[in-house]
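For this view, one protein chain was removed and the others were kept in their places.
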Amino acid sequence: MADTADGPDQTLLRPIAETGRGFYWAVALLSIPILWGALAYSVQFYEGLGVTGLHQPVSWGFYVTNFVFFIGISHAGTLISAILRLSKAEWRRPITRMAEVITCMVLFIGASQILVDLGRPDRLLNVILHGRYQSPLLWDATSISAYMMASLTYLYLPMIPDIAILRDRLGKRKLFYSVLALGWTGTERQQRILNRAIAIMAVLVIPIAVSVHSVVSFVFSMTLQPMWHSTIFGPYFVVGAIFSGIAALIVAMIIFRKAYGLQHYLKPIHFRYLGQLLLVMALLWFYFTFAEYLTGYYGAEPEELKVFWAKFTGPFWPFFWGMVLCNFVVPLACLVSLKHHTVGKVLTASLFVIVGMWLERFIIVVPTLSFPRLPFPEGIYWPTWVEWGETAGSFGLFALFYLLFTKFFPIISIWEIREGREGLKEVEERLITYLPDEAEERT
Amino acid sequence: MALWGMVIDLDRCTGCQACVMACKAENNIPAVGEKEAKRERIISWMQVLTETDEEHHGEKMRFIPRPCLQCDDPPCTKVCPVYATYRNPEGIVAQIYARCIGCRFCMAACPYNAKYFNWHTYQKEGPGQNPDVSVRPKGVVEKCTFCHHRLQKARARALAEKRDFDPREYVPACAEACLAQAIVFGDLSDPVSEVAKLARSPRAFKLQEELGTKPKVIYLTEGEGGG
Partner (left out) sequence: MDRSDSDFNRLVRTLQWVWLAVAILLVGGIIAWIIHLIRAAWTLGDVPSASVGISIVAIPVFIVLVSVVLYVFLGLRADARER
């Protein structure tokens, strides 16, 4: 039944069956930033956080920015795939797996940023032994661990039929695939169980995902600091997270489309739909940013204004206006019309959004700390090679994890594609039920 | 239970920094060196801030000595994930160096920037240090403790001499060192103590009072000549 993947979907198995020279080149290339990051972290581990550019009063910098950024990227996946699955969007089929993998990989990278940021990583166990729920950091720990487990489950369950295909057809790693396939043979009862479980997970994962980035924002908004202490930070962060997540998803899709020759699966129409989604999120993000800054400006509390002007015209202006350019101007220009050069335009917009959302996180974390309430001299923050290395290493590690995943599992869900092909009739029937007149005739 | 507090008379403060130096000597505060100082990593539990007077711009400077304000509702203790900083029953906000994981959340949350971080191993135990105060390792946050060790010492002495402990025996190093006698220390819960009387003065104000942190370091504005 489910164990014949002949003909068309052979392309999806090829990256797992064969390893070309491109893979080794990619690994070699990625190992450069990873080694740089490893060196940076080992120096920091022995010398202390003093090797970074952090100081009094800017006690949080790149690491916390990266933490917020990577956890934000993780909303790509699970959330988008869950929403598309629940809304039965048929075009989701080649996309969901890629999105879910981003979530799982980037969550580990994001959570480990906190470990990198600790002055005493050797005392991490204290969080488990002596943690207290009064601190938003513990909310993070709970919420992120729930999200990790949920998104791993949500990645794994829809992969079971594909693992069974690999078990039956691939010939190598038989034990590994046999264990993970859980005896899947594709009977009707098994399909019913799996579909029900996937549906439950899709529903469960959405509130968890929303909670994660709300709680990340609470790390800032629960303090009394100017331009952090804001009630809209929760939704603002969630919107930004989905925004950057879609951008990361598009970039990953385009890279693997090129590398594994998936042009037949990821067509311009997919990028057009995702591009439109990105455009909607860009507008939503702009709306939140506007609301957030206008209230700060109009209220004109002196401490708030100090930080506000530092971002607009002060020392942080390149970052702030760079953020506006990357997150709003460029995506708007690229995405308004997607009739021609769809893939190129969507890719440009996505790359800009990724940079812009990183700047957004930076512009939230640092200026508030640079301009304290009391009359201290202002503190400008310049990262050292350690922070750059750690950041580069994190991106490299993420890419490497993703690449390794594609060598073990199909990056596009084979059975879901097949289900889509076989279910055309069902979809047609469903579409007919949407129409008022015909539906009445039938019932 | 005593509630330790401090009143700082800005009219008397000359900005001489004697309190800063006394604090550094008393609490084994490391000299971070020129390179680290240039990178803005000086540790100074007591810090004298300067502010130009808004009414007489450019003519008059105002000195604000700022220890940890020992808030009664401290924003820093709320956010600590591991109970490394907490408000003890006598109102002193304590820091447990052996517990701290160095996440620096409390530094980000303190509206007065009273918390300092050990970016490197700045010093090891050695001669010339105050044996009553532990030397902080790298990677932990530290801050003013109202010279809590002096309280413990005064209590122990009273116990050894089999008499009641008198709150006047406990004075932090900064208050002791202030030549202008601008810093008054004592028990705020005792209405007849000098510090409680001064705290009720019409000149009394608190830093960022509107934040609701309820600091127990109270300032007296300058101007009305000794009030």
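We just call them A and B in the order they show up, numbering each chain from 1.
The rule we apply is simple: a residue touches a chain if its C-beta (ideal position, glycine included) is under 8 Å from a C-beta of that chain, and two chains touch if they have at least 3 such contacts.
The shown structure was predicted, so the numbers you read here are calculated from the model rather than taken from an experiment.
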Of A:132, A:229, A:267 or A:407, the residue in touch with the unshown chain | A:132
Per the whole complex, from A:149, A:333, A:404 or A:432 the residue touching the absent chain is A:149
Looking at the whole complex, which of A:20, A:183 or A:299 touches the chain that is not displayed?
-> A:183
Pick out the residues on subunit A that sit against the missing chain.
-> 128, 130-134, 138-139, 142-143, 145-146, 149-150, 153, 157, 160, 175, 178-180, 182-185, 187, 189-190, 193-194, 197, 200-201, 204, 208
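We take it that only the chains that are shown with their structure count from here on.
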Averaged over CA atoms, how far is the centre of subunit A from the centre of subunit B? Could you give it in whole Å?
-> 44
So, in the complex, the side of subunit A touching subunit B is made of residues 47-50, 53-57, 59-60, 114, 117-121, 123-124, 126-127, 130-132, 134-138, 141, 219, 222-225, 369, 372-377, 379
Could you pull out which subunit B residues touch subunit A in their complex?
-> 36, 39-43, 49-51, 64, 66, 75, 78-84, 99-105, 107-109, 111-113, 116-121, 138-141, 207-208, 211, 213
